[in-house]
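Moving on to subunit A:
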Amino acid sequence: GGNTENTSENSGEQKILTGNIKIDGSSTVYPITEAIAEEFRAIAPEVKVTVGVSGTGGGFKKFARNETAISDASRPIKDKEKVACEENGIGYVQLEVAYDGLAVLVNPANDWVDHLTVEELKMIWEPAAQGVVMKWSQIRDGFPDEEIHLFGPGVASGTYDYFTKAICGEEGASRGDYTASEDDNVLVQGISTDKYGLGFFGLAYFEENKDKLKLVGVDGGEGVVIPTQATVADGTYQPLSRPIFIYVNDKAAEREEVIEFVNFYLELVPEIAQEVGYIALPATEYAKQVEKFQTFISKK
Partner candidate 1 sequence: MVETMTIKEPMDALVDNLQVEPPKKTLIEARNVDVFYGNFQALKNINITIEENSVTAFIGPSGCGKSTFLRCFNRMNDYIDEFSIKGEVLIDSKKIYWRNVAVEELRKEVGMVFQKPNPFPKSIFDNVAYGLKIQGIKDKTFLEERVVKSLKDVALWDEVKDELKKSALALSGGQQQRLCIARTLAVKPKIILMDEPTSALDPISTAKIEELMFELKKEYTIVIVTHNMQQAGRISDKTAFFYMGDLVEYGETKQIFTNPKKERTQNYITGRFG
Partner candidate 2 sequence: MKNGVQNDSFFKMKFSEKIIVTLLKFAASITILTTIGIIMVLLFETINFFKEVSFWDFITDKEWTPLFAQKHFGILPLVTGTLLTTFIAIAVALPVGLTIAIYLNMYAPKGFRKIFKPLLEVLAAVPTVVYGFFALTVVTPFLQSIYPDLAGFNALSAGIVMGIMIIPFVSSLSEDALYAVPKTLKEAAFGMGSTRFQTSFKVMVPAASSGIMVSIILAISRAIGETMIVAIAAGQQPRFGFDPTVPIETITAYIVQVSMGDVPHGSLEYRTIFAAGITLFVFTFVLNSVSFWIKKRYQEKYD
């Protein structure tokens, strides 16, 4: 910690950093990047950092065209996008910055569920369930004979991709007859007013709506785990926690202000991630990311 602190102080005194840093990409990562940019203002007021929310896909498109220096991503870069970067001669480094825990939730009035196994979740969400698994009673004996109403993020989101991969084993493999929304607050609204509702979305939304929702523990084979800051961070909440990323453009990484910003990012993100509702990686992970970035820039 002390070392980097020194660097930033030095650069603040010796010469004033200037320039632009354009960031775009996932709206999931946005709150973190926004917060970092906000803090960065204090140490480098002359650097104009801007952050967009075009989505991971839109972000990578711009990134591949060399229009942005950093891309926020809620999923790893895909082959098509890699090819696009290569075609344009864009090199990059992928840095993990935090975990996003996916919480499975039900209505507070739901008194029959306290946990679900991954198999049960799969039973509910897999493609074959469409039009078949329609009642709670079909999931586990003792559950009421009532219709089950499902809620989840839109199929175009990284969250959905991750959930289907983790639960059903294949990205995009899920039933289609669930209520989807890009806005997790809408899902909160949906589940909190529907006794027979069940859904999943970012843990942060549960934290802010504890009184309206009931958290469901997930049994990934090694016992029931309730997602918390701790269980996500130490990796025991599996398989429903995913990493989120930033990608740094190699040409931009030749610029001092960008290097400074990324270093600052990695330094500050453990604290910031929690503040905006995500979960910090273990300290060792961060050290790895810092190292990865250092080798990336020294290669140049």
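Selection rule, in plain terms: all candidates are chains of the complex that A comes from, given by their letters.
Heads up, the rule we're going with is that a residue touches a chain if its C-beta (ideal position, glycine included) is under 8 Å from a C-beta of that chain, and two chains touch if they have at least 3 such contacts; residues count from 1.
All values derive from a computational prediction rather than experimental measurement.
Novice: Okay, in this complex, which of 1 or 2 is up against subunit A?
Specialist: 2
Novice: Under the touch definition given earlier, write down the residues of subunit A that touch candidate 2 in their complex.
Specialist: 26-27, 53-58, 60-61, 73-75, 78, 80-81, 84, 127, 149, 154-158, 161, 164, 168, 170-174, 176-183, 186, 189-190, 193-194
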